[in-house]
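Removed: one protein chain of the complex. Kept in place: all other protein chains.
Chains: A and B, in written order; residue numbering restarts at 1 for each.
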Amino acid sequence: MTRALSLKTIALGLALTGGSTAALSTVALADGQDFVTIEKGQYLATAGDCISCHTAPGGKPFAGGRGIMTPFGVIYTPNITPDRETGIGAWTADQFVASMQHGVGKDGELLYPAFPYPFYTKVKRDDLVAIKAYLDTLDPVRSEAKPNGLPFPLNIRTALMGWNMLFFTPGEFKPDPAKSEEFNRGAYLVEGLAHCGACHTPKNMLGGDKSDKVLAGGVLDEWTAPNLGGDLRTGLGGWSTADIVEYLKTGRNAKSAASGPMAEVVYYSTQHMTDADLKAMAVYLKERAPSPAVPAPKPVPAEDPVMKAGLAVYQDNCSACHVSNGQGIARLFPDLKGSAVVQADEVETLVRIVVQGTRAAATKTAPTGPGMPAFDWKLNDVQTAALLTYIRNAWGNAAAPVTADQVKSIRGRLTDTAATP
Amino acid sequence: MAGLPNDPLISRRTLLASTAAAALVGATFGSARGVKARMLSGEVPWAPGMATPPEPLVPNGWLYFTPEESRAVEAIVERLIPGDDLGPSGKDAGCAVFIDRQMAGPYGGAERLYMRPPFVNNASPLFGPQSQLTPAQQYRVALKALDAYCKANHGGKGFANLPGEDRDKVLAAMEKGEPNFEGFGSRPFFNLVLQNTMEGFFADPIYGGNRDMAGWKLIGFPGARYDYRDFIDTVTEPYTLPPVSLMGRAGWTPGR
C-alpha cells in the first residue's frame, strides 16, 4: 500500500512539474532535443555505471543480458536501449523514474533488488529524467531479456513486496544542513547513483543491507569489497581524500589498484567523473560517521611454521613485484603492508587473485593495467593458505590466519569475472 | 603437478592461453592443436586464470627409450657426471629420465627444426646439423651403433655392462670421433648426449633431471628466483636462500 500511495504521488508530481530543471532546459529545447539535459544525463548515467551491469560480455552497450550473481541465483539485466519492444523506448519518463525510485517495472511489477533501486530512490527526479533523456539517444538494440535463474519462492515477484517492506526505504536524498555542500554532494552520489553500498555494505540472509554496517565491507561473487569506514587496518583510515580521488580517477594510487568489479566501476564510471564530484565523495567517505571498527586481532607470530612457509612462498614468488617489504611499487604494484583488502575478515579477493590472477584497471590517465599472474598451477591450497596468512600478519599487518579449507572452498566457488578492456 | 586441484574452468582458461605456445609448435598451418588466427582490437586480452605454464612431467617409466637403451643412457650419464662427494651422478640426478622425456616430446621429434629436403650429407660442420634424423632417431641409431661397437671391442659386452673406466675410454674415443658409428657419427652423438646431460643436470627439476636441485647446489645457483634487489649491494657474500624450482621447495609447506 505504501507503494501504491507513492506511485500516485509521483504521477501527481509529474503532472504538476515541468519542474525547475525544465525551466533551465527549455532554453536549449529547440527541436525536441535538449542537449543540456542529455549531456547531464550522460554524465549521471556514467556516475551510476549503468553500462557495467546492462551490457553482456561481448554484447552491445546497454542492451542488457549480463548475469548478476546474487546469493539466490543469477539475475539477467534488462535491455535499457530505446528499443520500443525489448528495451525501454516505450517507457515514459514517469515509468522510468518510478522504476529507479521504487523498483517497479513499466507495468508496476516489482523488480528484483539486484537492480539497486534502494540506492536510486535517493536520486533527484530531475537527475533521473535526464538519465532517461540520455538513454533515449542511444541506438535502439533489439534484445530480449533472458529468463532469470531464481529458485522458488524468489521467482515469484510478489515475494519482493515483503522484501521491500523489510529493507526498502523509499525517498529522495535529504541533505544534512549541518554539513558542507561538498559533503552533501558526496553523500548524494555515494548513497544514491554510485550505489557503493551495493557491494560495500554487508548483506543479511535475505540480501538486504545490514543497516548497522553501512559501507563496512561486503562479499559479492567471491570478491571482497573492503570496508569504506575509517578503520586504519581494514578501512580507509590510512587513505587521504587525495588518495581516494586518485584511486577513483586513475584506478590506482600509491597504495592500491582497482581490479575485478572495482576495475569496472573505475573504467566505466569514476574515471569519467569530475574531480569535484570525486572529491565530494572522498570527503563524505572520510567524514561520515563510520561503523565501529573491529578490534585488531593479535598477529600470528613470525616463528609460526605457517608464517615461515608463507614467507618462503612470498620470497620466491611475490617479492619481484610487491617487494620484500610488502610495500610494492607506488601506482603499479599494490602495497600489501597496511592494506585493507589484505587484512579484511573476508578473504575471497585474496584467494581469488592468487588462484586466478587479476588485472588492474587501465584508465585514460593510467593506461598500464598491470596484471597479476595466476598461481593455480603452482600453489596448492596449503601453500596458498600459508602465503595469505603470511601477508595478513607480516610487516605490522594483523588478521586471522587463512586455512587450506577456506582456500579450497573459495577456489571451488570461483567463476569468471568479466575483464575490462 | 600432483596434489594440485584441477578446476575445469581454470584448465580451460589455461588452455586458451596456451594456444599461443601450441601455435609455435605446429609446423604447418591448420595444425592438430587447433590454433586459430585471432583478431584483437580495442582491448588487451586477458581472462581469469590465463597462463602458459610449463608442461607437467609424466611420472614413472620410460616414454621413449627401450629398457636396453635406457640402461645404456643411464650408463653414459653416470660417467659424464660421476657421483662423488660433491654430489650425485647424472644418473642419480635423473638425467636419463630427462633425456627420455625430451626425446618423447617436441624436441626429440624435431618439431621446431627445419626438416625439409634436400638433406646434404658430409656438409661442413660450419653450416650446422644437416641430418634428416630427428634427435630421437639419432639416439636410436647411435645407441645401436654404440652397442655394436662395444660388443665388438669389449668381449661381447654392451656399453652398460662395461666397468666405469672402460666406459670412460669409449666416451673419450667418441668425443674425438674415433669409433665409426653407422647411421649417425660417434662425435655428433657424443656432443648431443653431453649437451642433453648438462641440460638435464642443470634444468629446472620439473623436467625430470636435477633431482633435489643437485646441479644447482653444486654450482651455487639459487634457482627460479626473480628478485635480488635486497642482495645486489652485497653481491659477493654467500647467497642465503635455498634453491627453488618453478614448482617450489620444501620450505613452501608448513613444517617442512
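Everything below uses one rule, namely that contacts are C-beta pairs under 8 Å (C-beta built on N, C-alpha and C of every residue); 3 or more make two chains touch, one makes a residue touch a chain.
Keep in mind that, in the parts below, contacts and distances are computed from a predicted model.
J.: Please identify the absent chain by the protein name in its UniProt record; candidates are "Imelysin-like domain-containing protein", "Transketolase", "Carbohydrate ABC transporter permease" or "GMC family oxidoreductase".
T.: Spelling it out: the chain absent from the display is recorded in UniProt as "GMC family oxidoreductase".
J.: In the whole complex, not just what's shown, which of B:Pro118, B:Gly156 or B:Gly255 touches the removed chain?
T.: B:Pro118
J.: Given that one chain is not shown, which residue among A:Lys255, A:Arg352 or A:Lys378 touches it?
T.: Missing-chain contact among the listed residues: A:Lys378.
J.: Which residue among B:Gly158, B:Pro179, B:Gly215 or B:Pro254 touches the omitted chain?
T.: Counting the whole complex, the residue in contact with the absent chain is B:Gly215.
J.: Taking the full complex into account, what residues of chain A touch the chain not shown?
T.: 317, 319-321, 329-333, 357, 359, 362, 365-375, 377-378, 421
J.: Using the touch rule from the top, list residues of chain B that touch the missing partner.
T.: 17, 19-21, 23-31, 35-46, 50-54, 79-82, 84, 86-87, 107, 111-116, 118, 120, 123, 125-130, 168, 171, 175, 194, 197-199, 201-204, 207, 215-216, 218-229, 231-233, 235-239, 246
In the analysis below, only the chains that are shown with their structure count from here on.
J.: Per the contact definition, I'd like the list of chain A residues that touch chain B in the complex.
T.: Checking each residue of chain A against chain B gives 305-306, 308-309, 312-313, 315-316, 319-320, 323-324, 355-359, 362, 369, 371, 373-374, 376-383, 386, 408, 411-412, 414-417, 419, 421.
J.: Where on chain B is chain A touching in the complex?
T.: Its residues touching chain A are 1, 3-5, 7, 9-10, 13-14, 42-44, 46-51, 53, 224-227, 229-230, 241, 244, 246-249, 251-256.
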